[in-house]
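Take a look at this one; I'll ask things after.
For this depiction, one protein chain was excluded, whereas all remaining protein chains were kept in their positions.
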């Protein structure tokens, strides 16, 4: 095995001990992710893990790969620069529901529609963890948080429906309580060409006492066998539908046809013509 | 008639002559909007029109009402402050496709999901007009613009599908070439309680030579009679569907049930209790 | 060394071990006993793990700063011991739980002369009480017995805090307290205790409150009725406060999707006539600078409170630093002025927030109030403010009878244009971030840009006359004058006391307004000294650099630390002696 590739998931773990509370959902992703790296035989030297700010955004510290822990909400912007500068790299971006869909929410549509070649994993705990318990974009209305002492007044966003509408070409949902399924989904997402998104429901037992492992366990179900992953409106409808009280894990949507951003760029390079410095100067010679 | 209310649409026009090119689609909205104001007997003294930066964002200058022309992409943030500070005001925000869905795209989801009590009208010309012809979020892929000399590499966004997914409670599309229909839609949108959105297809003959009045005229059709404005997944599917080569104008979706942000705030105020300065200090008296 | 009557207790341990809540209770008990209290807390930037510290300074006299270290150290774990043990001096006290709660007889190495009081709080809680997490209450009990802190007060507070959770919880805490008290009584009776505080009657109406809460209180008193914000350490508590209380007065508080949206909403609310504010820390202020310029351009009254933290970038989110002065004074594109205030202590947080609103309204311009993380978190006792005595200023409104035609940006003698808000009849107008004429229509000609630029700068040029914008403390014969800003002012005040007690002559200048710098008062001050010393918790000496631009013709001596901690007064006192 080449240096940088490991046989077992746990060998991908860095020396840095996770800073998460006992019982934090993010541990589930960490394990699943490391196992998926081993499954895929990923080389950490060619891997860049990019994140924003939040409990969840500490993720890259705990893996042996190259990593970048940026500023709040901008993980995708930085990740896109990494990938475009070196398309050889395996690029995965990480963040929380606040990082990704509040302050960072303006960037997601554009990564999706560009079909930027990378994977984005959001750890959704319906709360701001690191800043100690304020309303997040996925907080249930009416929930009391430190900034909403009389109950959260906002309707929650629906990350899956968002990225589907934005044009992400691979969209899945996973649950921290089911790391085995998650492991497979991560592998699928990383192998996907183009922009892949995984919404990980990852409870925060410390600050969100309402959305717990137990309550989610009740609600989670695999997507039905007959779910058509090529039907986007169907996938959106599934994501929006909360009448059943169920949450579905699995692959909502997959599109292998749409060219990726790098594909398009490569196409353009061909029409741009060869580099000739004197020819460029000629334009400016009077 | 009280001061500030006018009988005819054109009386709502300010002294400032529009800065738009001859043939700009934005004139269509201006006329339709003024006529709608007259239809509704709106008082300009109680009206605040808020915009960002762009050709389209000059809109408020041309109406007699209170107006605010802010910075690029932030019209909705400013408009929300205006409305929350004085719920008595009629608040309408305006902008372009770049202002609203590129730099400002991070704010739209949150105004929608909050169901903020105001109307947002985007003049979509699939180009950056004011800065003279760069790719916008709705530019057709492959189109050559000044920043994309080898063709635009990005897939376009779908504003209607976006705001529907975000949770806007009134969503319509209009066409500058059909100001009569637009006039009615504006009235409906402004009368709607909560966040209402109108996507106005408003060609830029100066910088977008591809998406013209003529090409749009071919494509535009009214939404079918049997379109169900209460079916959100259906509305999204309709918005996403480009296979027919058609564009539909009319009301895509309407939801009169979801409480508005002001409704929720009012609810909370009740539980907060009465103001008593000494009682507050008591918390801090040792 | 501070006052003789001072007692400063520091408790250190792992975040989450109840250190913060027990510190709060102790501080309140001391305040209840009529003492002045000033606390100092540091948290880890991570949720779990990392070192947390709570220090309670109590005194019979006004406390000016965190002080010079502490006399009593309580350690809940080894990290706390290692971080702090060497700061103890002969005669100071270590409260000792045993290594990681182990055998109390296994003593740590301590500096010479340090007194060690055994207190097996872990064991008492775990074994005797059966509830390990009550360790902090055992500790409180012991401390109250050792240092004379009235246990009745402690009980009262515990009852108030935990009453809602049921009598069981209250009783458990009482029991834990008693265990600590009893242990001390049995084991340390008769030991001549070097420290004890004497409860005293207070006939002032005192409150104990944090800097962040105080900003909220100030906003409420100033008539703030709109607050928008995005959570950020160490500023979020301002939002908690206003979210709870402003609404009772009919105000609106909204959590937005980011800081840009917050400041946008604040500008909009101000346009609509509200007294609007946002609270943030450095990263948020960076994001707000574009719209800050818009606020100046449209002449919107609004207030931004920046609770500074260690930077740049995400930096040291829970650490102390005063490094956003440049950003506050110079940030944002284009050449535009803004008013910048800085608070010294918790009472100042109330007062200056009120002044910030008044200045904003009077001058129709954004005002930035700088506080910092230590000040935001620390609690202090001070006299309860009287809402009926507050002077509230409102923007000058257009009056059709006296003002002629309504022109939003009318050139006037004092550069303040009477304004109008939506809803007023006949005053409909446009505001724009483009340069404009008196009416508000875009105009890029030399005349209006020149005149408006001058208007924007000139209108606030005399802001120092608007309120008590600085305080000079002049000692005759002093050659050196200390000048600083923010909470370092407290350390300087105490350092000046120390220096004078040691016979060193020194003067000091305390600006509350830092931009435009109160030059009239400062020039008067400068006449009395030969050189100035500027201690700041940043690298470049941001205030010192600004003062240099005033070409004061005197030596300016910078004194900078940038390790994430505030100054100790003794450090400054030493420096004063050095440079005098």
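In this document, chain identifiers A, B and C correspond to the written order of the chains, with residue numbering beginning at 1 in each.
Going forward, contacts are C-beta pairs under 8 Å (C-beta built on N, C-alpha and C of every residue); 3 or more make two chains touch, one makes a residue touch a chain.
As the structure is a prediction and not an experimental result, all values here were calculated from the model.
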Inset, instruction - Kindly name the visible chains that come into contact with the excluded chain. - result: A, B, C
Inset, instruction - Based on the whole complex, identify which of C:130, C:445 or C:477 touches the chain you can't see. - result: C:445
Legend entry - Touch with the omitted chain, as defined above, among B:29, B:44 or B:102: B:102
Legend entry - Option touching the unshown chain, where C:132, C:466 or C:562 are the choices: C:562
Legend entry - Absent chain, residues of chain B that touch it: 17, 19-22, 53, 55, 58, 71-73, 102-103, 105, 128-132, 134-135, 137, 146-150, 206
Legend entry - Residue numbers in chain C that touch the chain omitted from display: 44-46, 281-283, 285-287, 289-290, 293-294, 296-298, 308, 310-319, 321, 323-324, 326-327, 329-336, 432-435, 442, 444-447, 449-450, 453-454, 457, 538-540, 542, 545, 548-551, 556, 561-565
Inset, instruction - In the full complex, which bits of chain A touch the chain not displayed? Write them out. - result: 3-4, 16, 44-48, 50, 53, 60-61, 64-71, 74, 76-86, 88-89, 106-107, 109-110, 265, 268-269, 272-277, 280-281, 284-286
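Operating definition for what follows: only the chains that are shown with their structure count from here on.
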Inset, instruction - Would you kindly say which chain has the C-alpha centre located farthest from the C-alpha centre of chain C? - result: B
Legend entry - Length of the line joining the C-alpha centres of chain A and chain C, rounded to whole Å: 38
Legend entry - Between chain A and chain B, centroid-to-centroid distance (C-alpha), Å: 30
Inset, instruction - Could you please state the distance in Å, as a whole number, between where the Cα atoms of chain B are centred and where those of chain C are centred? - result: 42
Inset, instruction - Would you please write down the residue numbers of chain A that are in contact with two or more other chains? - result: 102-103, 105, 137, 150, 154
Legend entry - Where chain C touches two or more other chains at once, by residue number: 244, 247, 257-258
